[in-house]
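Here the complex is missing a single protein chain, while all its other protein chains stay put.
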Amino acid sequence: MTQQLQLAELVAACRWLGAKGWAPATGGNMSVRQDTQWCWLSESGKDKGSLTESDFLQVSIADNTAPSGRTPSAETGLHTLIYRLFPEAQAVLHVHTVNATVLSRLVKGNRLTLQGYEMQKSLRGQSSHLDALQIPVFDNDQDISALAQRIHSGTSKEDLQWGFLLRGHGLTCWGRNVEEARRHLEGLEFLFECEILRRRLEVL
Amino acid sequence: MTQQLQLAELVAACRWLGAKGWAPATGGNMSVRQDTQWCWLSESGKDKGSLTESDFLQVSIADNTAPSGRTPSAETGLHTLIYRLFPEAQAVLHVHTVNATVLSRLVKGNRLTLQGYEMQKSLRGQSSHLDALQIPVFDNDQDISALAQRIHSGTSKEDLQWGFLLRGHGLTCWGRNVEEARRHLEGLEFLFECEILRRRLEVL
Amino acid sequence: MTQQLQLAELVAACRWLGAKGWAPATGGNMSVRQDTQWCWLSESGKDKGSLTESDFLQVSIADNTAPSGRTPSAETGLHTLIYRLFPEAQAVLHVHTVNATVLSRLVKGNRLTLQGYEMQKSLRGQSSHLDALQIPVFDNDQDISALAQRIHSGTSKEDLQWGFLLRGHGLTCWGRNVEEARRHLEGLEFLFECEILRRRLEVL
Partner (left out) sequence: MTQQLQLAELVAACRWLGAKGWAPATGGNMSVRQDTQWCWLSESGKDKGSLTESDFLQVSIADNTAPSGRTPSAETGLHTLIYRLFPEAQAVLHVHTVNATVLSRLVKGNRLTLQGYEMQKSLRGQSSHLDALQIPVFDNDQDISALAQRIHSGTSKEDLQWGFLLRGHGLTCWGRNVEEARRHLEGLEFLFECEILRRRLEVL
């Protein structure tokens, strides 16, 4: 089953990002799409670096319900938003990294602009460091439905083509398969780290 | 025995935090509660990342004595203070991290305020990034009895509900089980790292 | 076969630098020389930390063509430039590190000067920390032929004796064998990290 294989790849991705410290203290959540109706999301409250396939729950993409009755991640609505907006989205990764958390607070407006980095090309469709890459930044909210609605209504699909930052919270990114979602995560995290370091030095 | 299982979990936690470099040069000390009268504390002078169950000593929660005659950690009195104040405390972790050491020196008053971070929710009972989280900061002291007395008399139980910082020294945190103490440690260390990075950049 | 052994050493070097996070999100590329006509280059789009020998393609040093028809790394022309300029070059490593990316942006001119570091001696031929070591810095370019031409025409061989930086992009370095290329990479990365930290503090 294709879905089975994707879940195995997602579990491997969780182990990888957990080892990097990008989902500390049970933070973060991850998912893969099954088909147009269902996706599989990590269960709440578990250490994301040591998940197994049984720690993922089937969730309805249309209404965030979980047939099993178990509790999916608190941020389920942000995953299903991506799956509803992008039929090609197959995997969503939401992480809590120090760089994403702090950089999103330093950005005062609603987007982070990245320019002049070769690594911008790690994002699908990007071909030059000369382009000004835009990553949306949304104010954090404990009301995930309201937050998902705000992201949906205030942003074009093009703006969300790789992912978005939640201020003081973390990064959500996605891909057409787990491998691409993972490359987007690693590429964006690299760019965030560079940008923090550059801002620290260039302003002087 | 429940106590046996907790000790095994504590040894695993020590290995984990040792690998992260949070107890360098034999620094730090860790304990689990046995019951209302006794807890088990790490022995002095050992590398905390490679402890085994036999490196822990039984210590009286009431008066810090160790029946075995072996020397428990120098900071025994801070562990037993937590166990006396909080009947629900089952594990205490005291670490020496670079971020806790430096941030506690940067804070000039007697508390560190953290606000605007999603990861505040990694601490028991916290439900929003909008709250202003307070972590007490005490001046360091080589007289542990005097320090324990100062912490006890100058602080409400509510202030100590997750732990406290010792200036230029480190973090002490606790949990209702080893897993929660570990989550509190990882969450607080993440917040400290974010806060140091944010202060470095936002003041500019 | 000598070439076989070099490829095995290169694969080990890739694993080593991948583990250090110096080739994130499939970035970076690596090669070894076979003889005066051919070298072997890493294939495009693969995670450089988990390459095997079969992920390397034979490429013509004279004209960058690959007999196999498979696609070598986008930056093939920078590897073959080194092999054409330096008959003694046996291995070329091109990495994307945070320090190389950011430091190359901070340097406004066309060279980075490093002085006062004992670790300058990690570079072939260097014998004193008193010397002013020069590493060329070139503006990044998506046209690799034009970039290779610009590097070739604007720089003496002496300037390129260890490698060069591409602004906002990364470091390319080489050695008379894989071991030396690896030492040059590790030594330069150490110097870049020191220099970023020193600049952050000394300007204050």
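By written order: A, B and C. Residues from 1 in each chain.
Convention: contacts are C-beta pairs under 8 Å (C-beta built on N, C-alpha and C of every residue); 3 or more make two chains touch, one makes a residue touch a chain.
Note that the structure is predicted; figures quoted are calculated from it, not measured.
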{"item": "Among shown chains, those touching the left-out chain", "value": "B, C"}
{"item": "Residue among C:Phe56, C:Tyr117 or C:Phe164 touching the omitted chain", "value": "C:Tyr117"}
{"item": "Touching residue (missing chain; options C:Trp38, C:Phe86 or C:Phe190)", "value": "C:Phe190"}
{"item": "Touch criterion as defined above, residue of B:Lys20, B:Arg84, B:Arg105 or B:Arg150 at the omitted chain", "value": "B:Arg105"}
{"item": "Sole residue of B:Arg124, B:His152 or B:Arg199 that reaches the chain not shown, by the stated touch rule", "value": "B:Arg199"}
{"item": "Where the unshown chain meets chain B, residue by residue", "value": "24-27, 96, 98, 101-102, 105-106, 140, 142, 166-170, 196, 199-200, 203-204"}
{"item": "Chain C residues that touch the omitted chain in the full complex", "value": "116-119, 122, 127-130, 183-184, 186-187, 189-190, 193-194, 197-198, 200-202, 204"}
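Basically, only the chains that are shown with their structure count from here on.
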{"item": "Same vs different contact residues, chain A with chain B, by half of numbers used", "value": "different"}
{"item": "Where chain A touches two or more other chains at once, by residue number", "value": "200, 204"}
